[in-house]
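Left out: one protein chain. Kept in place: all the others.
Moving on, here comes subunit A:
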Amino acid sequence: MPLELFLDLYSPPCRAIYIFAMKNGIPFELRSVELGRGEHLKPEFLKVNPLGKVPALKDGDFLLAESVAILLYLSRKYHAAAHWYPPELQACARVDEYLAWQHTAVQLPATNIYLCKSLLPYFSGQSVDPVRLDRLLGKLKPALQHLDQEVLAAKPFLATEELSLADLMEFTELMQLPCLPSPLLLAAMSSKTGPGWQHGKPEWRLLWALSSSGMPTGLCYSLGTPGTPSGTPSWPRSWCRDCWSGSAEGGVAGPAPLHSPVPINMPCALRLPLASLGLGRWGLPTSEQNLEGQEMSRDDAA
């Protein structure tokens, strides 16, 4: 049985796992769990995670929840490069320190901002509550300040001198927020804050510029599928090779991709950071075929 990852790519921790697995060439089947359709509350998913939360992992009979636990499991099982979770005692402790701190300091407030600005209005039909949003933004600010003024003043990455699981988690968390332009976030997304390794690189300046312009750049907005105009907040039904289908939700009928998962389409702005992570246009680490059976190469980035 192949490794199964139950993810909703609207969710930052799910994206961290997705990126990690792709970047490390870990073979897996993506099981899409659409939170917006309540799929996390259905019996089939509750068998995988009784707490009804994504991400979740199924490796044969072994079930695992919690993004940090899943990232560590994948690092260890698939012998990911050492920089992700270093073997040295103190370097490792720094990554652990960030991964522990971020639950309440970053993830909780960042998620609440997203819920207030996007999901609640989406479901309730009401407009955004500005007072509440302001208060929630205020709860994230101390963390951003700490990272910008203390942590990144001393080193290029959040935990060590190299990219680690800490940066991956933070990155996907803050990527949620470019969809939600606001003065505080634009300040936070300025060239001083953000994943350190991208300082000064053209790709990142473009991404931040796109964010500031208010154009939807985050995964949750501009991911389209062939045949669906970009900018429609729709989601491909499933990217898993086995259950991928050309359904009315916007997928394209045709032969299943040779390798799974294959992101059906990638927004321009996301391709840029993916390129800098060594992933090509289709988010694949090596030469692969796209949906039309055309060979893509690693260099085929935006």
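Just so we're on the same page, a residue touches a chain if its C-beta (ideal position, glycine included) is under 8 Å from a C-beta of that chain, and two chains touch if they have at least 3 such contacts; residues count from 1.
In this section, contacts and distances are computed from a predicted model.
**Q** Which protein name, taken from UniProt, belongs to the chain you can't see among "Translation initiation factor eIF2B subunit delta", "Synaptonemal complex central element protein 3", "GPI transamidase component PIG-T isoform X2" or "glutathione transferase"?
**A** Choosing among "Translation initiation factor eIF2B subunit delta", "Synaptonemal complex central element protein 3", "GPI transamidase component PIG-T isoform X2" or "glutathione transferase", the correct UniProt name is "glutathione transferase".
**Q** Which of A:Val54, A:Leu72, A:Ala110 or A:Leu158 touches the chain that is not shown?
**A** The missing chain is touched by A:Leu72.
**Q** Contacts of subunit A with the missing chain: which residues?
**A** The list for subunit A reads 50-51, 62, 64-69, 72-73, 76-77, 89-90, 92-94, 96-97, 99-101, 103-104, 108, 146, 150.
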